[in-house]
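Yeah, one chain of the complex is gone here, protein chain that is, but the others are all in their spots.
Our next item is chain A:
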């Protein structure tokens, strides 16, 4: 697995994947003794297949941002819901 990460890092560091000849990439993968399926996933540019072959869990969420207003609006909605609930309960009680 470490071999695959090192290869992905090296490919990222190099100027442009399009500058890799297929032969060069195949040679690098063969030197790392990667399985045929792994080599195929890399050549196909298929991260999902590669992830699955390596037994890695995909990310559930790639978002690390939340608009503050989004949350406060939800709170406001909750508050107004509660108010509505309270009013209707009051109405029933009356």
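Here is the rule we go by: a contact is a pair of C-beta atoms (placed from the backbone, for glycine too) under 8 Å apart; a residue touches a chain by one contact, two chains touch by 3 or more; residues count from 1.
Convention: contacts and distances are computed from a predicted model.
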> Of the candidate names "Peptide/nickel transport system permease protein", "NADH-quinone oxidoreductase subunit J", "ATP-binding cassette domain-containing protein" or "Tetrapyrrole methylase domain-containing protein", which one corresponds to the UniProt protein name of the undepicted chain?
Replying inline: "Tetrapyrrole methylase domain-containing protein"
> What chain A residues would touch the chain not displayed?
Replying inline: 1-2, 4-6, 8-14, 17, 42-43, 45-47, 50-51, 54, 56-67, 69-71, 73-74
